[in-house]
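Note that one protein chain is taken out, while the other chains of the complex remain in position.
Letters A and B mark the chains in the order given here, with residues in each chain numbered from 1 onward.
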Amino acid sequence: MGQIELKQVTKSFGDVQVIPPLDLTIHDGEFTVFVGPSGCGKSTLLRLIAGLEDISSGHIEIDGKDATDLVPAKRGLAMVFQSYALYPHMSVRKNIAFPLRMAKMDPAEIDRRVNAAAEVLNLADYIDRRPGQLSGGQRQRVAIGRAIVREPSAFLFDEPLSNLDAALRVGMRMEISELHKKLKTTMVYVTHDQVEAMTMADKIVVLQAGVIEQVGSPLELYRRPRNTFVAGFIGSPKMNLIGGEEAAKHDAATIGIRPEHIDVVESDGMWQGSVGVAEHLGSDTFFHIHNTGLTETITVRAIGDINLTHGDTIHLNPRMHELHRFDAQGLRID
Amino acid sequence: MATKASRSAARLMMAPAVILLLGWMLVPLIMTLWFSFRVYLPLRGGDQGWAGFDNYIRFVTSSAFWPSVQTTLIIVIGVLAITVIFGILIALLLDQPIWGQGVVRILVIAPFFVMPTVSALVWKNMFMDPVNGLFSHLWRFFGAEPVSWLSDASLPSIIMIVSWQWLPFATLILLTAVQSLDSEQLEAAEMDGAPWHKRFWFLVLPHLSRAITIVILIQTIFLLAIFAEIFVTTGGAFGTRTLSYLIFQRVLESQNVGLGSAGGVYAIILANIVAIFLMRIVGKNLD
Partner (left out) sequence: MARSVTPRRKLLNTTAAWAIGLLIFFPILWTILTSFKTEAQAIAAPPIFLGFDWTLENYRVVLERSDYARFLWNSIIIAGLSTLIGVAIAVPAAWSMAFVPSKRTKDILLWMLSTKMLPAVGVLYPIYLLFIQLGLLDSRAGLVVVLMLINLPIIVWMLYTYFKEIPGEILEAARMDGATLPQELLYVLTPMAIPGIASTMLLNFILAWNEAFWTLNLTAVNAAPLTAFIASYSSPEGLFFAKLSAASTMAIAPILILGWFSQKQLVRGLTFGAVK
């Protein structure tokens, strides 16, 4: 079990309300990702769920039971911190065993579980080392190991990969996803990286300034962003958001078109402009295009093998059925 | 890290320390205040009633009062100046690559281990004794007349003894600070052709300001209270009677608790002035 429900939860630090009233249900077994720009309150929300901070008002229910006033230890959740927060004076084995020791578990059972976790996470080779002697990726694994041995009802991750280098990050991302498939335990995962959100989540919660902008599966958010913020935040490179006359043509205050939904054509495109920066990634090429007559620079994704460089003229054709329209409040028009 | 539970736990865990210190501060303070308004002579009839402000007036108008304040300040400032200046110089020297740094450091720290009574006795007898002291031998060796240090140059002597005890502390703190100085910054300045005194003045000294503040704070706390050094060497004679020592004499030697307590209140006020002054600086300089 691992259903978490937030009901009208708010959080203020002094006079500053960081989380205005917020409702959210995280279902059992779901991989939920909180994503949003830095300072939007993702960590705060996670810490409220963990019980490391008091909520200012509202209720938190875990598995249908009120957990608002429960201390962290009693919530049955496990957390993996951004800094890993390993106990530096204990070996890997002792680190992983610590929560079990605190639960006064039988030593034989502790051993069994620690070994099982070490097996799953490939920790066996350095089980007797101290955290100080481990690489970032290994520490991360130990932190996860410490979380899984308790068999918690849900895992909380606060930007667990942000201290790793790019290659390792991709690897760990997959490992965590696999772990979720295997354990089928609820996971709540905080990141500011929308790629992580898109690739890992069953459900994404997009936050801005403590407010939930949209909740949905990755593809839902991609296909039908509820407002311009989500539209701009989900997807890489960012959706082109165009205002002014061009939007008015479509009866909208803003229109949005993703770079991958604009075709580069030989001639007679709807838009025409000159290539600014061209990013050749090999598989794809991203063009930043100026002088289209629009106020905004347009980003376009083209095939990798295309021979246009800075200053060249380019013709573009947006796919009209992929066009997103938003009203003056930035809300989606269907 | 702030839930109601952890905040109340924090208050609970701080309580013993706070309550103990509050008691330690308030109980004797109130008693001292009480005595200071009484005619209280333990050996001559005990508590003989209300004295009003007599004790306070007598204490400040006694001829010993202002000299004792002056003596206190001279000792504190003198020791601070010597330890900070020499501390910086020695720290800069010890920071240089030298052979046997660890041993030298131990030698320099050693005086800090010596209890004040011992250091006062050793200096008084074995170094400053006008007949057999090492200094007198040294003076005679150069054909000079030996000095009666503790009577003719009493204040400088005491300042010297106390400085010797506190120099290790100042040196060590300053050394730690010097070692954390960014060498790239210095090298850059050297490349820019800044002469050493400019580098010292504009780079090293500002970097040391926090350490110097701490040296001054901690030493002042201890220096205002020096006792054994005077008790053992001059017994307060020859112009070495600090305010603390004057009060000590009034209370214990002349057994005039009322008068001594009034002096105590003055000393507390003086200490608080210094404290407020220091806390301002330190409060700003701490994180």
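Just so it is clear, contacts are C-beta pairs under 8 Å (C-beta built on N, C-alpha and C of every residue); 3 or more make two chains touch, one makes a residue touch a chain.
As the structure is a prediction and not an experimental result, all values here were calculated from the model.
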Answer key for B:Ile74, B:Ala153 or B:Leu181 versus the chain not shown reads B:Leu181
Which of A:Leu22, A:Met79 or A:Val92 touches the missing chain? It is A:Met79
Logged for chain A, residues touching the omitted partner chain are 50, 52, 71-73, 77-79, 81-83, 85-89, 98-99, 102-103, 146, 150
Interface residues of chain B toward the undisplayed chain are 1-2, 6-7, 9-11, 13-14, 16-18, 20-21, 24-25, 27-29, 31-32, 35, 90, 92-127, 129, 132, 134, 137, 140-141, 164, 167-169, 172-173, 176-181, 183, 186, 204, 210-211, 214, 218, 221, 224-225, 227-228, 231-232, 243-245, 247-248, 251-252, 257, 260-261, 263-265, 267-268, 270-272, 274-275, 279, 282-283, 286
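Throughout what follows, only the chains that are shown with their structure count from here on.
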For the pair chain A and chain B, the C-alpha centroid-to-centroid distance in angstrom is 58
Touching chain B in the complex, chain A uses residues 51-54, 71
Per the touch rule above, chain B residues touching chain A in the complex are 1-5
